[in-house]
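The structure under discussion is supplied below as structure tokens; questions concerning it will follow.
For this view, one protein chain was removed and the others were kept in their places.
Let's turn to chain A:
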Amino acid sequence: MNKSVFLGALTVAGLMAGVAAAGTMDDVKARGKLNCGVTTGLVGFAAPDANGVWNGFDVSVCRAVAAAVLGDQNAVEFVPTTGKTRFTALASGEIDLLARNTTWTFSRDVDLKFEFIGVNYYDGQGFMVPKSLGVSSAKELDGATVCIQTGTTTELNLADFFRSNNISYEPVPIETNAEAQQQYLAGACDVYTTDASGLAATRATFEAPGDHVILPEIISKEPLGPLVRHGDSEWGDIARWTLNALIAAEEYGVTSANIEELAKGTNNPEINRLLGTEGTLGEMLGLDKEWAKRAIAANGNYGEIFAKNIGENSPVGLGRGLNAQWTNGGLLYAPPFR
């Protein structure tokens, strides 16, 4: 007994020693690399390509932050995390930033001691079923076997949804998206449930995506966003305003194509402050003037990132919907750069 508690304490103490170190930005600069937590593989959001290079919607956030802080969008060490391991990885200091379609909830923000730096995708939990089942509504799923990624908010939403509709189900807990896909396709579960964007991304990798439908019910609000550890506001600010810079760039029409030209100076003071030709916003963050320019130039603005990875013309094929700019009736609204 003594020994196991001792060793446990040793491990934890080792873990905590990492946390108590200096500011995250200094650590990242000293290391020359950003440790960024991503999924173990979800096409469109974060997945390595044939050459082992990570690509995707969440990956672009990591690259933008790396470009802003280190000046090199490739100075990122991607750490694949599962729904279960992601928070421990962030809390222990193994990663500096977690960009892994993680839902912003009260308890994660307050009780788990994390800081969500914004929302990069407004999502909701949905259900996918094979067309051959003939199901048209989630309320017809009484008695169904449901594959679900363990350690996620979807697990709790699912329990609530079936309880409030007074129908039964059989949960099959699964560690990663790949396992869920295998079990779902083999018919070991009738339904796969996760965020609707994740369902679309998973379906895109099927041999016959048309044989599967995503049911109309969206049973929860899932604002997905990147997060950092609580208690290091400087680092939180850098991550937050990098994300805001990507969103604002789309609003102001700054794209990876015209950014070099706009960076020479424009008539629009907002763009000038964003790109560093006016004001000292970069210095306030502890970075240089061109931080936002590099972040945007890395993979383009929010709209370009969306279109390239998960947009309607990509295999995942998601519409902008709630994720359009506020000027187009969506929820994306970056605070002013002033």
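Here, contacts are C-beta pairs under 8 Å (C-beta built on N, C-alpha and C of every residue); 3 or more make two chains touch, one makes a residue touch a chain; residues count from 1.
By our rule, contacts and distances are computed from a predicted model.
Visitor: Given the options "Ubiquinone biosynthesis protein UbiV", "ABC transporter permease subunit", "Assimilatory nitrate reductase catalytic subunit" or "Cytochrome b/b6 domain-containing protein", say which is the protein name UniProt records for the missing chain.
Guide: Record says "ABC transporter permease subunit".
Visitor: From the list A:Gly41, A:Gly124 or A:Pro171, which touches the chain that is not on show?
Guide: Selected residue, touching the omitted chain: A:Pro171.
Visitor: Can you work out which residue in A:Lys33, A:His230, A:Lys289 or A:Arg320 touches the chain that's missing from view?
Guide: A:His230
Visitor: Of A:Gly41, A:Gly124 or A:Gly151, which residue touches the hidden chain?
Guide: A:Gly151
Visitor: Name, in rising order, the residues on chain A that touch the hidden chain in the full complex.
Guide: Its contact residues with the unshown chain are 1, 4-6, 8-10, 12-13, 16-17, 19-20, 83-84, 87-88, 91, 107-108, 111-113, 133, 141-145, 150-151, 155-156, 158-160, 162-163, 169-175, 182-183, 186-190, 230-231.
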